[in-house]
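Let me give you the structure first, and then I'll get to my questions.
Missing here is one protein chain; the remaining ones are kept as they sit in the complex.
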Amino acid sequence: MISQSREHSLLEAIAADPSRKVTPPVGPSYLTNPPGTGFWQGVMSWVFTLDHKRIGVMYLCGIMFAFLLGGLQAGLVRFELWDGTPNLLGQTEQQAQDAYNQAFTLHGAIMTFLFIIPSIPAALGNIFLPMMLGAKDVAFPRMNLASFHLWCGGAMFFVATLLTTGLDTGWTFYTPYSTTTSTNVILATMGVFILGFSSIFTGLNFVVTVNTMRPKGMTWFKMPLFLWGIYSTAIIQVLATPVLAITLVLLLCERTMGIGIFDPARGGDPVLYQHFFWFYSHPAVYIMILPAMAIISEVIPVFCRKHIFGYSFIAYSSVAIALLGFLVWGHHMFTSTESKLAAVIFSALTFSVSIPSGIKVFNWLTTMYKGSIRLATPMCYALSFLFLFTIGGLTGLFLGALAVDVHLHDTYFVVAHFHYVMMGGTLIAFLAGVHYWWPKAFGVMYNELWARVACLLVFVGFNLTFFPQFILGTQGMPRRYAGYKDEFQFFHQLSTSGFVVLGLGLFLAAGVLIASLFNGRKAPANPWGAATLEWKCCSPPTHHNFIEQPWVGEPYVYDDFVFDPDEGGYVEVIPDLSRGAKPAKQPAEPTTV
Amino acid sequence: MADAATLEAPETQPHHDGGDHGHDHHEHHPFHAHHFDSMDQQFEAGKLGIWLFLAQEVLFFSGLFAAYTVYRYHHPEVFVNAHTHLNVWLGTLNTIVLLASSLAIAWGVRAAMRNDRQTILFTHVFTLACAALFMGVKTVEYTHKWDEGINVAGFYTYDESAHGHGTPAHGAWHERMPAIIATTLGVGLLVSLVGVWMTSADRVVSGWTVGSIGLSILFIGLGIVVAKCVMPDARQLALMDAAHGGAHHAAHDDHGTDPHAAESHAETSATEPAAVESAATEPAATDAAAAEPAVATPPDPNFGPANFFSIYFIMTGVHAVHIIAGMIAITWIVARTAANHFSSDYYGPVEYVGLYWHLVDLVWIYLFPLMYLIH
């Protein structure tokens, strides 16, 4: 049991015998090249790097660019909706409507395919999965690089779409609208197709890495929960994405050659397209949220200084969500002339997914019980996640209930619901993760105060933006409307005001992080006192992650960690070394309770 | 081949199948990637990787099979009738060819485990030849249908009355075919010979690579020749027509799938406003139009043979793309084998490509009965 005296005794122990203090050896940072590297050589050393961390950093830059692009489109949408007449984005009402349709389509498509799906797995996962596992790299580094290059290719197709005639199909590309519209569906679907393979490559790499590259001592149930989450996600990426790929191939053929599979004018069935699309895109929702939950499962125990509660339940619930996620796609089609039987089955299965999600929330809460909760920025985001994800998850109950869904389907209620889950869930957890791992990835500490102010702004702005949309939806405001009736104006204006606050918060968060790169204090190896392996190498890590293969210990036992003012961070104290009970390079025994 | 002995020569270190590999502390294998602890781990990782990739491929095809199933369930008669355009003998031939290739490549993997370099080379080249033969036969099947006007729905111009059942096509592709055969056979033979010459001139790796490419081209030509021989001539077709022409006609009765016809119809009515007017004011015309709301150029909104052939072309087309990808991968294996990269210590890529090839084969094993053998 940790107590004040324990902390003192640990500090005294390392003062008496500094050799009991575990400090990782410091090596050259993976971010820098050896002196004398030419400029172009340096550029090439990034573009064609096989180091998972550099690929992850490039992904991070890429998705932030995509997020900015998607966020600007969101701004166009919100400001057009300040009043009920489509007048902001075009001279005439028709032009404004067209521009609005393009804005929300590109907002959705960019945010989904270029930002959220790769955000946590491809950026943070790439940097930290091998390190948390104790591996030198992912299993297939070249495939990993190919994944990033494909992402860039896909992004270019999107930018090309944006610069040509745009896209106005909605991110779902529903037929037959997508086969008849005059906008650039072909470029955009090719972009999504390429991004699909980028995602498959990432997922495949992670599954193989976790399965085959665990070092000695890293058993399945000693893996940090982040790895369980990413592993479940990776399975979905490998198994669901190809269905989207073939669907888009069929859509491309439909548009270029008229194959009559999805186009009712040629005898095809547009509802079949929806089935195919959602067979991928519903599991894709879990590609987005599972890694987010995984980050929260890391952050909460560290900042409560307590072992995670119900490790195995959290781990299994990730797998359960991943598998059940494949069976619920039909709930997007309750009003798409789906048969009554299908609707009932999909509704029942949908509710079954709510159980494992609930389990996670309760486990996180219990982890906080009797902890020592430190409200550092990552924890602030984690609490914010709990708040927003709870709302997002609970409002899913309305949409799963058939009779109520008929009323709410395709209204702003749905828009609010999935923003609470996707943005309030995934984006906030992504920010939690970025703030949590920033010192490790870049070796600098950011300004805590301003980072927390940004977190508060994001939280307030987010709720102000999206909570009114629940009310709009229930009152009957359909989604994807460029204009609306006067009755809806009040809540739309609240929402747009919230967008401004949210945007300020996000820019502030980005500013704080970027500023830290220039004037941030040098980060210690373990600033938060976490016990997972990525903190057992120096900050930032070296090219091969670990100079010495670290001990694989219990990921959530913090008893041996103590804040060492000399280091400016936490250090692990090897217990009882004098008694020789613990030879180096052996897994530390879990401390009994 | 004469140079077989020289090919064997670079084998410097005797390898054994036994359990002594898997330790990373003896000499560093040239193909051991730094981030793996051992060659065993590397092999296992690759194997899991390729199995996941195959799982991904299965799901990729599953979308197509799902579309097939849904439409077959709703329109069984369209499938049964339209499939009579497919030549069962060519399908059977391709099935046998692919099965043989699968057997050969499995043999090749076994040879890799036994350090039998020459067998790896010959089995893989044989597989390549089979794949090329398959593509040749497919070429004949596709072009024959294009000549008949059978294509994906958007380009489907097949007209029962104009063609009559199974008339051997005399379209553009048919006329081009002798030239294509001559080119593929000639170029293929030439390139193969260059490959053989290079191999004998001690440029082993490029020799086998060029030879493989040449052989592929040659066998595409051979495939076309074989398929043309198997294709029934006019007399046989007439007999077949008599046998099940009736069922076939039912599939094509009075549908207006010909876009050209529809277009020309639209044009004529456009130039005669009076006709439009009179037609529109006639109560009967209004009535019919209302029952089925008119679209400007009315394509056939019903699921018909055109849709069946869309599914056929997309499924077999996607499969053919996989065959071509497999051919490239097999050529890569041939080149690396020629460079003496593989041994019982390191044969992962041989096995991975073999697994991929089995999957491509397996997909065809499903496609063949689903397309050609419908009853």
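So that you can tell them apart, the chains are marked A and B in the order they are listed, and the count of residues begins at 1 in each.
Everything below uses one rule, namely that a contact is a pair of C-beta atoms (placed from the backbone, for glycine too) under 8 Å apart; a residue touches a chain by one contact, two chains touch by 3 or more.
We take it that contacts and distances are computed from a predicted model.
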Among "Cell wall polymerase", "LLM class flavin-dependent oxidoreductase", "Cytochrome c oxidase subunit 2" or "Carbohydrate ABC transporter permease", find the name that the UniProt record gives to the complex chain excluded from display. "Cytochrome c oxidase subunit 2"
Which residue among A:59, A:128, A:309 or A:446 touches the omitted chain? A:309
Looking at the full complex, which residue from A:22, A:294, A:386 or A:422 touches the chain that isn't shown here? A:386
Which of A:19, A:182 or A:519 sits in contact with the chain that's absent? A:182
Can you tell me which of A:27, A:84, A:153 or A:568 touches the chain that was removed from the display? A:84
Interface with the unshown chain - residue positions in chain A: 1-4, 6-7, 82-86, 92, 94, 97-98, 101, 168, 170, 174, 176-177, 180-182, 264-265, 267-271, 304-313, 335-340, 343-344, 347-348, 351, 354-355, 358-359, 361-363, 365-366, 368-375, 383, 386-387, 390-391, 394-395, 397-398, 400-407, 409-411, 471, 474-476, 478-487, 489-490, 493-494, 497, 558, 593
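Definition applied: only the chains that are shown with their structure count from here on.
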From the mean C-alpha coordinate of chain A to that of chain B, what's the distance rounded to whole Å? 39
Contacts from chain A onto chain B in the complex sit at residues 135-141, 200, 204-205, 207-209, 211-213, 215, 238-243, 245-247, 249-250, 253, 256-261, 264-269, 272, 276, 544
Parts of chain B lying in touch with chain A, wherever the complex brings them together: 33-37, 41, 44-45, 48-49, 52-53, 55-57, 59-64, 66-67, 70-71, 152-155, 295, 299-304, 306-307, 310-311, 313-314, 318
